[in-house]
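Beneath this line is the structure, given in structure tokens, with notes to follow.
What you see is the complex with one protein chain gone and the rest in place.
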Amino acid sequence: MTSATAFPVAKSRTRAGDALTKAVIYIALAMMLVYLLLPVYWMIKSSFQSNFEIQRIPPLWLPADPTLKPYENAGLLIPMWRYIYNSLFVSAMTAFIASGISCTAAYVLARFRFPGATLILALILITQLVPPITRVFPVYFLIQSFGMLNTYSGLIFAYVGFSVPFAVLLLRGYFQTSCPPELEEAALMDGCTYFSAFWRVILPVSLPGIAAVTIFTFLNAWNDFLWASLLLSSGEMKTIQVGIGEFSTEGGSTEYQNAFMAACVVSTLPALILFFFVQRWLVGGLTAGAVKA
Amino acid sequence: MKKSRCAASVAALVAGLAFAGAANSQTIEFWTQHYADKLNWNAAIAELIEDFEAESGIQVNHEVVPWSAAFQTWLTVARGGAHPDCADMYWLHSFSAIGGDQYGPMPINEYRDEFPTLEQDFYSGALRDVIWQEDFYGIPWRGDIRAMIYRTDVAAEVGIAGPPETWDEIIEYAKKMTKRDENGNIERWGFAFGSASNVVSWLLPYYWQAGGEMMTEDGKTATIDNDAMRAALSFMRDLIWEHEVVNEDSMEQGFDALPLFVNGKIGIIGSAHQAWGVRLDREYPEIDGTWAMARSAMGPDNRSSFSGAGYIGVLRGSENAKECVEWMKFLSRDENMLRLSKASGAVGTKPAVMGSDFWSDRPWKVIVGQALEDAHTSQHPAPAWSSIATPKPGAVLFDLMYDTIILQKDMDAAIAKAQERMQAELTR
Partner (left out) sequence: MNEKNIFCYIMVAPALIITMLLGIYPMFASMFISFRTYDLLNVQERGSHWVGLRNYYTVFADERFVQTVIQTILFTVLAVGISVAMGLFLAQIINARFRGLAVLRTLILVPWFVPPAIASVIWIWLLNTDLSPINSLLRDMGWTTRNIRFLTDSSTWGPISIPMLAIVAVRVWNGLPFIIIFLLAGLQSVPKDYYEAAEIDGANIVQKFIHVTLPMLKPVLLILLALLFMGGIGHFEMNFIMTGGGPRNLTNVMAVYAYNQGFLFFKFDQAAAASGVILMMSSVICVFYMWAQSRDNLR
């Protein structure tokens, strides 16, 4: 509590000062919201226009002649719903598995000292140093040698492998600060095994961190194009990002721009909906932030 | 919830494996990219497959490789990755070199006799795409010809009757069509070099039209240090800086001529993809009647048009080469080549296809047929060609173009340096 009392007591709060700060905050917030939402708005708006309208100069901020045809076309041009199902499956499995094994690893790396811990941490950290592009061929041939090309498990395996280092680091930082050691010690003294102390005491209070990691891994898997196009390219098994990639032509431009935007909009929905559900573990509610010293 | 989904997919996988095991009688894996008329492409291939199976009993599994992943896919194949039996491919020379004797495109010389009338039936330029170091690799099935495209309404507005026929007319017409507002912002560019983002493909036609060739027939010597190159580069440079009819940003990534053209912000495009005809017809009916295609303008020497091609070939490591050749023979028949051409919107590789009704029912299609007579293949017999011609900074031709056309550096020095670099690449 020491830092909290280090204020010059003489400095009193003025109503004007507070109001000014609040005003600045609101303005800054508004500007940032425009910045954050502009491309998304553009994407959504374009999904209701004809190709010609999208390309108009000067641009049309609102659809002059809104139509649902792009959505119809999107479903015809690519098996959109099937691809979304594929993405859901792959991303959910990735998030589940990656969170699981990262939690266990991060926990012991955060709160225990054991021989080799620093080395293991260093190894995990090192993998973050390499740009993903350099992994392309080694990983591809590795997965090919396991016979897992063009299977869901191959892609999930790759995604989990790429997400784990980052998840471990994130969770480790979180486990270090989220929970005072007294809780664990109390549980152990009560006769819990190490594992049940972990399961019953630490996990419940670490839900925000775990929720964050789950969302991260899910989204990283959902949004990925490079690995999905390399490792899972057969027919109906493609993920939605690869499906959306089918809209690009040989020259690199996008054909059927409106249907492309429609497909993009639809592809962002599942992640958004899932986020709504996980959200409450992330913020407020169950966290035990208020542990009195 | 996850458990049942997991179980369901495991079941699906097992079922799939069982099924695959059962269907071991003559099935071949066939990959293609997808083409302009995407809605119809898969359906058209499916129909062809059905007819083929009825005739021969061989099943074909068709996979689509999206363009955004195509290069990566074929590169991986050439390095030993998973591959189909046969496929729609391109860049034969580079992928052959990368794959060596083990991977990549497979020469099928022993089946050469199955195609006895190859030279008579196909355009000779197209055949250059399937023969490499005297080995025969497959059949060319699609062409990519570039022609001029221009806005007829803009032309009418400034009092021009038809497309430019020579380089000088390009300059003259483009100047008339260029319009700026009071602040100097461009309202309409008179000219754009090309439609594709591949800027090197803009230089090539002008260089050929000036009489130049990129390399010797054996692919071992670069031949770009000559007056034709100077003429072509100067022409392009002056269009930007002296006549001010071309956007100086056109060589930067992301330049997309289509939306500008559709909005009437570009008057003439010198070397446009023939596939634009299909796209404009289909996606932008609002501007129907305001545009037309034309043959390339006449340069100092000739009026060559850029042309590329794709072919269908077999992959090394396939054990079904014989069945693939049957498939290729089936596809190479006139009526099937026409079906492929219709579905893809790409020009055919046989005169028989280009003479059909399908290729004369729109004015632009007739022009495309004529442009085929000016076709100059963009394929060059060197594996390093794709590296030399790749449209990114650091590549020989891109740097040459950028230094002379945009940065206006000393042309003789730049060309000499490019010649040297290209020669080094050819001897890799």
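Which chain is which? They are A and B, in the order written, and residues in each are numbered from 1.
Everything that follows uses one rule, which is that contacts are C-beta pairs under 8 Å (C-beta built on N, C-alpha and C of every residue); 3 or more make two chains touch, one makes a residue touch a chain.
Quick caveat: nothing in here was measured; it's all calculated off a predicted structure.
Only one of the listed residues, B:P116, B:G159 or B:G394, touches the absent chain: B:G394. Considering the whole complex, the residue from B:I186, B:A292, B:A352 or B:M411 that touches the absent chain is B:I186.
Residues of chain B that touch the chain left out of view are 71-72, 75, 79, 94, 97-102, 183-186, 249, 252-254, 256, 259-260, 265, 383-384, 387, 390, 392-395, 402, 428. Contact residues of chain A toward the unshown chain are 1, 3-7, 9, 11-13, 17-18, 21-22, 25, 28-29, 32-33, 35-40, 42-43, 55, 57-59, 61, 101-102, 104-105, 107-115, 117-118, 120-135, 137-139, 142, 157-158, 160-162, 164-166, 168-170, 172-174, 176-178, 181, 194-195, 198, 208-209, 211-212, 215-216, 219, 222-225, 241, 244-245, 254, 264, 267-268, 271-272, 275-276, 279, 282-284, 287, 289-292.
As a convention for this text, only the chains that are shown with their structure count from here on.
Inter-chain centre distance (chain A to chain B, centres taken as mean C-alpha positions): 38 Å. Residues 50-52, 55-57, 76-77, 89, 92-93, 96, 136-137, 140-141, 144, 149-152, 225-226, 229-230, 233-235, 242, 245-246, 248-253, 255-257 of chain A are the ones that touch chain B when the two sit in their complex. Chain contact summary for the complex, chain B toward chain A: residues 2, 5-6, 9, 13, 33-34, 36, 38-39, 63-69, 72-73, 76, 79-82, 195-198, 256, 258-260, 262-263, 265, 273, 275, 279, 283-284, 286-287.
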